[in-house]
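Okay, so here's the structure we're looking at.
Note that one protein chain is taken out, while the other chains of the complex remain in position.
So, chain A:
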C-alpha cells in the first residue's frame, strides 16, 4: 500500500513465546523487521537480566573477532565483502556453540603465533647483532698482536706463554657490544668519566638499519669495543652498558675462534630464517582461511547479540512456561509477524505455537510511513523538521512535487536544469554501484538523487518558460513584437535607443513563456520584476491556502469538527479575503489595462496594487489626476470595505471562538474544575485550566494573523533568488564572449580556455552554490510557511527491530 497520505495504523501487540522457540522467533522477527519491541524490564539493571550470560558470550566472541580482524589488517589480508544475498541468518544455539569453539581456536592460535613470532624475531636480532659484532671487531683486533685479550678467557695451563700473574696485571680486557648510534656519544662521555680516561673505545657503524627491540622501528646502530684494565672497571662498564641499553656480546679474541663463531652464527641465522619464514607462512595460512569466514561470522555474532538483547526485554510469566513481550506492529504487517512466529515454532519444534494478540491502549503509537526509494528523500526532508504525529496528514506527499517546483521557480534556467538532470540521472543509473560508497558528503547527494532529478526536470520547464538558457533566449514561436519604424528613424544617427510602445508593435502574445525580445532589452529587469513579484505572491498565497486547507483534513480525522468552524473558517476567510483578493487584483490588472486605449485604462493610469492594498487596510485614499480613476472597477471601494470588515471580525472569532466553546462544553458536562498543569507544553490537553487555553489561543491567533502578512512577503524570496541566477548573464558577457573576439587559430585556442573558465564558474557558482541556496530557501518555505499552517509534528519515529538497520549501524562504527 503506497499511500503516503497519512502515517500507518499501528497496533500494540503482546507476544507469548515458548522459551525454546524464543530465540528462533526473535531471529525470524529480526529478518522481517516489522516490530518495535518495548523494554518490559526497565527497572532491572543490565546485570540482572535473564540472558546476561549469553550477551557476555557474544561480547567475548566479538572481542575475539576484533582481534582476528586487527591481525588481518596488520598483515593486509583482504576481507571479502559479503553481498546482501549471502548474508547468513542468526545461528541457532548448536551452531552458536560451534562458532564459539572455532573462534576460540583461531584466536588462541593467532595469539600463540604472535608470541612465538616475537620471541623468534628477538632471537634473530640478537644473532644478527652478534654477527655484526664479530665481523666488525675484525678491524680492531687485527691491528694489534693481541692474542689473549679475551676478558672471558680461560686460563690455559698448557700454554707456556701465559704467565698466571700477567693476567692480573697489565693485560687489557675488553667488552664488545652494540648500541644505538644516537646514544653512542653520551655513552662514550659517560665511560670517559667513570674511568677517568682509562678506557679506550672504538666503534664501527653497522651498515643499514637494524630493527630496535623497544619501538620496532629501524634505527642506526653501531658496534663498539671498550678496552680497559682491571675487574672494577669491568663491573662499572657493564653497569653503564645496562643503563644505556647496549647489548653486550661475548666476543673471542682469538682470530680462529672468531671465525668459527661467525660460521656458527651464520648457520644459526639460516636456521632462524627458515623457522621465521615457516611461521610466517603458517600465520598467513591461518589468517587467509579465517578471512573467508570472517564476514559471515561477524554478521552471525552481531545478529545473535541483537537477539539476546531483545530477549532481555521479555518478561517471563508467572508460571515460567512462556515469555511475554510487547511491541508496536503496523496493522498491515500483523500477518507477516504471525507467519514469522509460525515459521519459528516449526523450526524449533516446540509443542505449543507462539501467538500474538492485539491490546487496546491510549498511548500514542510511533509514526511509520512506508516509503519507496523515490519518496524516501522527501519524507526525510519533512521528518527533519519534526516527526509527524500519529496519523496526521503527511506533507511529504505534496512535497514530492511542490518542493522541486518552488526550487525551479528560483533556479529557472534550462541549461543549469539540464546539468542537474544529467547529474541525477547518472546517480540513478549507477545506483547499485554507488550505493556502497561510504563518504559522507557524497552520501548526502546520493540520498537525494530523486529530489535532484525532479528539481532538474522542473528547472528545465521553468527555464523554458522564463526563456533562459545559460542567459540566452530561444525564439521558437516567433516574437510577439515587431518594429514598424521608418527608414529615416532607424538610420538616424542621433538616436541611440528606442523604447517600443506596445500599442503598435505587439500583434500577438508569445504563447509559451517569455518573449525572446526581452533578452535584448535594456529595461528587461523592470518588466521581469513585475512579473516575478506577482508570480511569487500568487504561488505563495495558493500554497498557503493549500496548507490551511490541510488542517481541515486533520480536524476531520481527529473528530474535532468544532475546530473546523472555529479555527479553520476564520483563518481561511482572513487569508482569502485579504491576500486572495490581492491575487485577484493582480489578475484583474493584467487583463484590464493595456496600451491600445487612452483614458482610465491606459498604462499611465494603471494603479499600483500594493498602494491599493495598503489603502484598503488603512481605509486611506489616494488622489489621482484626471482621467485616471483610483479604483479598477465599479464598486471596488464598497467590496473592499466589506472584505476588511469581515476580516476584522475573523480576528476575535479566532481569538475567542475555541476557548468559549470549551468553556461551554465543560459547563454542560459538569466536569470538576481541572488542576492547572505545571509547564504547559504545545499540546492542548483536555485537562488544561481555562486561563491556559485562552492564552494558547491568543498566541495562536496573533501568530496566525501576523504570519499571513509575513509569510506572504516571505514568498518574495522566489523573486529575490531568481535575481541571483542572472549572474549567468554576467558570466556570459564577461567571460565567454571574450573568447569570440579573436579570429583564426588563436581564437580557437582562446575559446577553449574561456569555455573552461565559464564552465567551471557556471557549475561551481551557479549550479552548486545557487542550487544549494535555492534548496535551502525552498526547504524553509515548506517548513515555515507551509507546514506551520497545519502540521503538529509531535510524534516519534517507528524503529523496528530489523537486522538490516543493526548491521548497517554497526558497519558505520
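In this section, contacts are C-beta pairs under 8 Å (C-beta built on N, C-alpha and C of every residue); 3 or more make two chains touch, one makes a residue touch a chain; residues count from 1.
As a convention for this text, contacts and distances are computed from a predicted model.
The chain that is not shown carries the UniProt protein name "V-type proton ATPase subunit", picked from "V-type proton ATPase subunit", "Cystatin LXN-type domain-containing protein", "Gryzun, putative trafficking through golgi-domain-containing protein" or "Exosome component 4". Note on the undisplayed chain: of the listed residues A:359, A:526 or A:746, the one touching it is A:526.
Interface note for the absent chain: among A:426, A:442, A:587 or A:796, the touching residue is A:587. Only one residue from A:12, A:120 or A:465 touches the chain missing from this view: A:465. By the touch definition given at the top, chain A reaches the unshown chain through residues 1-5, 372, 374-375, 397-398, 400-402, 405, 409, 461-462, 465-466, 475, 478-487, 490, 492, 495-506, 508-515, 517-518, 520-524, 526-527, 530-531, 534-535, 538-539, 542, 587, 590-595, 603, 606.
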